[in-house]
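Have a look at this one.
A single protein chain has been omitted from the complex, and every remaining protein chain is retained in its original position.
Chain lettering (A, B and C) follows the sequence in which the chains are written, and residue indices restart at 1 in each chain.
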Amino acid sequence: MPESPTNLQAALSAFMDEHVYPAERHYRAHTESAADRWSIPPIMESLKSRAREAGLWNLWRPRDLGGRLSNREYAPLAEIMGRSLIGPEVFNCNAPDTGNMEVLLKYGTQAQKAQWLEPLFEGSIRSAFCMTEPDVASSDATNVRCSIQRDGDNYVVNGRKWWSTGAPDPRCKILIVMGKTDPEAARHTQQSMILVPVDADGVRIVRPLQVFGSDDAPHGHAEIVFDQVRVPADNLLLGEGRGFEIAQGRLGPGRIHHCMRLIGCAQRALEMMCQRTSSRTAFGRPLSEQGTVRADIANSWCEINQARLLTLQAAEHIDELGAKGARDLIAAIKIVAPTMAQTVIDRSIQAHGAMGVSQDTFLAEAFAYARTIRLADGPDEVHRVSLAKHVLGLYTQ
Amino acid sequence: MPESPTNLQAALSAFMDEHVYPAERHYRAHTESAADRWSIPPIMESLKSRAREAGLWNLWRPRDLGGRLSNREYAPLAEIMGRSLIGPEVFNCNAPDTGNMEVLLKYGTQAQKAQWLEPLFEGSIRSAFCMTEPDVASSDATNVRCSIQRDGDNYVVNGRKWWSTGAPDPRCKILIVMGKTDPEAARHTQQSMILVPVDADGVRIVRPLQVFGSDDAPHGHAEIVFDQVRVPADNLLLGEGRGFEIAQGRLGPGRIHHCMRLIGCAQRALEMMCQRTSSRTAFGRPLSEQGTVRADIANSWCEINQARLLTLQAAEHIDELGAKGARDLIAAIKIVAPTMAQTVIDRSIQAHGAMGVSQDTFLAEAFAYARTIRLADGPDEVHRVSLAKHVLGLYTQ
Amino acid sequence: MPESPTNLQAALSAFMDEHVYPAERHYRAHTESAADRWSIPPIMESLKSRAREAGLWNLWRPRDLGGRLSNREYAPLAEIMGRSLIGPEVFNCNAPDTGNMEVLLKYGTQAQKAQWLEPLFEGSIRSAFCMTEPDVASSDATNVRCSIQRDGDNYVVNGRKWWSTGAPDPRCKILIVMGKTDPEAARHTQQSMILVPVDADGVRIVRPLQVFGSDDAPHGHAEIVFDQVRVPADNLLLGEGRGFEIAQGRLGPGRIHHCMRLIGCAQRALEMMCQRTSSRTAFGRPLSEQGTVRADIANSWCEINQARLLTLQAAEHIDELGAKGARDLIAAIKIVAPTMAQTVIDRSIQAHGAMGVSQDTFLAEAFAYARTIRLADGPDEVHRVSLAKHVLGLYTQ
Partner (left out) sequence: MPESPTNLQAALSAFMDEHVYPAERHYRAHTESAADRWSIPPIMESLKSRAREAGLWNLWRPRDLGGRLSNREYAPLAEIMGRSLIGPEVFNCNAPDTGNMEVLLKYGTQAQKAQWLEPLFEGSIRSAFCMTEPDVASSDATNVRCSIQRDGDNYVVNGRKWWSTGAPDPRCKILIVMGKTDPEAARHTQQSMILVPVDADGVRIVRPLQVFGSDDAPHGHAEIVFDQVRVPADNLLLGEGRGFEIAQGRLGPGRIHHCMRLIGCAQRALEMMCQRTSSRTAFGRPLSEQGTVRADIANSWCEINQARLLTLQAAEHIDELGAKGARDLIAAIKIVAPTMAQTVIDRSIQAHGAMGVSQDTFLAEAFAYARTIRLADGPDEVHRVSLAKHVLGLYTQ
């Protein structure tokens, strides 16, 4: 079993080469041909078993929450997993489950942990996070309309959420829902978070949402209606009015994990661009000898490398200062990495010709992933404002 | 019936408002729920009838080929149609049928016209154009591998094509196929074009290709194998060795029509961005009052307007000088318009939040369309080289 | 003598080739070696005489103000003149004199015209426009601090201005000064404009300002102090409180003339890039065969051409609707043209190697000119906001 972070990188890369990349095709084929698009390709569960046996399981769990690795040590591993869109789940390191597990680890009661965290750690169930709403600008948390009202020993949840990633997955059992317990409270204490079993009465998955025409089955992104959904009061996380606080904590590492994975996507796209342009000939010479192709390759290498260094620095700061102390760097990588990945993947698509937008490579899916992350967990604009305020504070008094 | 080009613009806009935009939702719903994704939504045929009755039919056909309008007059109409992804077909002005009809008009025999051009004019059948191949860089026409071999009174076609847009459409009856009749001939006289009925023996549609995860049903893009396909020698267009010449002629107007439509896409995306940001509030004020949103709007307006003017100039040059004489401007708009559209639509997506990448607006599809056109009919790179050579020739002797 | 606009273009181009480009070197040599950098190179006055004789004089004067040409007809001429930084003055078409003449034409009294406009028309004196102030954000006209106070039959001017282009020129005789006659009035009626002879008591030119290290002698840009400067009340233009109104009118055509000239700068920079890269060899082939050079050439051609078309459209709208009715297009070209020129010239600099930043070509000066215009007559940001508001108004109600 690998022990040092460097050994882990080698072990993980070898596992990806041997098991994950070759499985991509089978995974996709299952979804395309299965009677039910929303069934889980059997190869996924077998990959998970293998990863667990190889000691490559739950690597995301930070040392201060009982795990083996610091964020800085985990970052290159997340990048390696992120090179395949099916990679992170194989190692039980995929969004939104890691973020949800972190919430339960930090804020869950013993009972909540026993019921939901353990099976999540095992990878035997999946979860979703219900924050974004269709009718308001969700980048501003005070806009949340979903209501969580106390009624005796219960809370009653009413509202409509969308972009609840993973909710359509047949293994998804539990939702963490953000809503307002007190719309009259101060701006950031109106919100609370609550655990809602996906099979509770009144929870209705309305439809799967598409990203550039793909439904991302079998995980997908759901629009969900909560219609008089009643859950025990014990399901509330941390306490009334503390939803915003939990969201802040949850999103710190979540953002950074996405950025790490996107660097993996961009890196793979660059490698593919090199291979493709070296093996195709037009007008008498390989594409890789064209000046604009070379400029694309050189610029991509520079951009990826810079984003990687920035992400590692952010991870280091989280380890040293906590998510709050590292919030300028977290904002910075959230601004930088998705756009960088979108740009690099776009260049690789261009180098692949029409094949680049098709289902025959991972590029189109990776592009959609990068594009989506520019909107998820706060759009670019919000992070720019927040970083700018911080920088202005540093250099003016 | 509208007569002047300006009247036509008003009539077309009114028709779009009244009939086309409201139909988008029904069209999509049919494809999503039909037993067969590849069946044609009935609303399309009824829209086509209505358009024909309204005299808004085959407007693409240039005056010098028996039509009513010059390219310059048609351009703003193509933009208006292009504002909806289902628009062009309603008016029998969609790719690749317009390009194919133009080829038949210019190069077809009387018999070929009677058999294929008439029903295409009527909109009762559809066609596809088979040029791009999966195994070579198709930007260089000398790379074409498909063979067209004379055998007595027949030609025998062997090869594999992909990105044959419209071929999976159940109404598609005829393919124009590019192949080599003489691989030993001079660089640009190796190729020929031939008419192949889609139901000829040996024609096999292997699979629909996806664009960012969408199969674009019910038209789609096919991968097609031609396995010993035998057609009468009369099916050859114009003569052996003249395929490159036909391709050049065909692509001139085809490129410009795509650019016009993309300007319509970008314009609609801008209008949607204005409406969305005016109606959403975050942090106490409408998004439209944020400085970066305003900058996006102003920049988009400038970029759209410039690309439109360039496209109109290109259309004018085609009218005056022919496609060959206008080739620098045709290259220029092909470089400019798709990237401009991609950029503007990307901004509008960002302004829409997660809804922007979903199936709930036309933005995601329009983005995929713009992205694809940067690869279709010659990738950006090829047009840049060709324009640069022309410009260098102008300013140096 | 040339008559039609097209003839004028040919005549002007021929004049530039024969007289202006060859004079650039002599003009610069005079300034570098003269005892007084701020003396006028004699070649300028001889070029002016020649241009007047050739009927190429005061072409900027619009037909509705007694001139021969519409704005649309003038635009290509301004572009041709703008190809040389000494060009516009040769034809009495340089900033800020054209703008100042326009103000006097529109708003001057008979006496004011006789005293100042006639010699300006003759080219025997020069003028400056004193608007920008060093201590406030001058993009907001309500920030103006200079005061113009009535005192009996006089006005007394006090304040500090900078970036008064042309004020250090020894032929400069008259300043148009913007100040506040009533700081308590409504936002846009606090300001007035007044004529101040440059030799009035209390006018002190503090120093010449530099643009990227160049003082732009012998015209230059002055910092000027007005210390209890007393001028007759008749020197006020149009009336108290109408300064903002005059500024708006003055800047419309002024902005467009700068844009036209900058398109000329960019076009010349592109031509130079073509010539340079065709004549230099590295690593065994001309630079012009490198893919990135070709991409720069193609992109520059597209960008110049688009900006030119937009500028022509703006000129046309001014002719048809007046400056106010064309204000969205005026804002648009002011956003587009200077940045486009900066970008294209930057590419040409790169293609020229170190020579590109030196005094040996016109590129470094042209770059500084383009960069400066992004700040003059309203910075880019202000025009973006103003255009965005207009566009938002169009597409939302």
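Criterion: a contact is a pair of C-beta atoms (placed from the backbone, for glycine too) under 8 Å apart; a residue touches a chain by one contact, two chains touch by 3 or more.
Here the structure is a predicted model, which means the values were calculated and not measured.
**Student:** Out of C:Leu105, C:Val156, C:Val211 or C:Leu238, which residue would touch the omitted chain in the full complex?
**Tutor:** Reading the full complex, the residue touching the unseen chain is C:Val211.
**Student:** Looking at the full complex, which residue from C:Asn71, C:Ser84 or C:Ser138 touches the chain that isn't shown here?
**Tutor:** Of the candidates C:Asn71, C:Ser84 or C:Ser138, C:Ser138 is in touch with the missing chain.
**Student:** Tell me which residue among C:Ser13, C:Asn158, C:Gln350 or C:Thr396 touches the hidden chain in the full complex.
**Tutor:** C:Gln350
**Student:** Name every residue on chain A in touch with the hidden partner chain.
**Tutor:** The list for chain A reads 270-271, 274-275, 277-279, 288, 291, 293-295, 297-299, 301-302, 305-307, 309-310, 313, 331-332, 335-336, 381, 383-385, 387-389, 391-392, 394-396.
**Student:** Considering the whole complex rather than only what is displayed, give the residues of chain C touching the chain that is not shown.
**Tutor:** Residues of chain C in contact with the hidden chain: 132, 134, 136-140, 143, 162-163, 209-214, 280-283, 287, 290, 292-293, 346, 349-350, 353-359, 364-365, 367-368, 371-372, 374-376, 379-381, 384.
**Student:** State which residues belonging to chain B touch the missing partner chain.
**Tutor:** 290-295
Definition applied: only the chains that are shown with their structure count from here on.
**Student:** Indicate, using Cα centroids, the chain positioned nearest the centre of all protein chains shown.
**Tutor:** When every chain is reduced to its C-alpha mean, the one closest to the whole-protein mean is B.
**Student:** So, what's the distance in Å between the C-alpha centres of chain C and chain B?
**Tutor:** 44
**Student:** So how far apart, in whole Å, are chain A and chain C when each is placed at the average of its C-alpha atoms?
**Tutor:** For chain A versus chain C, the centre distance works out to 53 Å.
**Student:** How many angstrom lie between the CA centroids of chain A and chain B, rounded to a whole number?
**Tutor:** 36
**Student:** On chain B, where are the residues touching two or more other chains?
**Tutor:** 293, 381, 384
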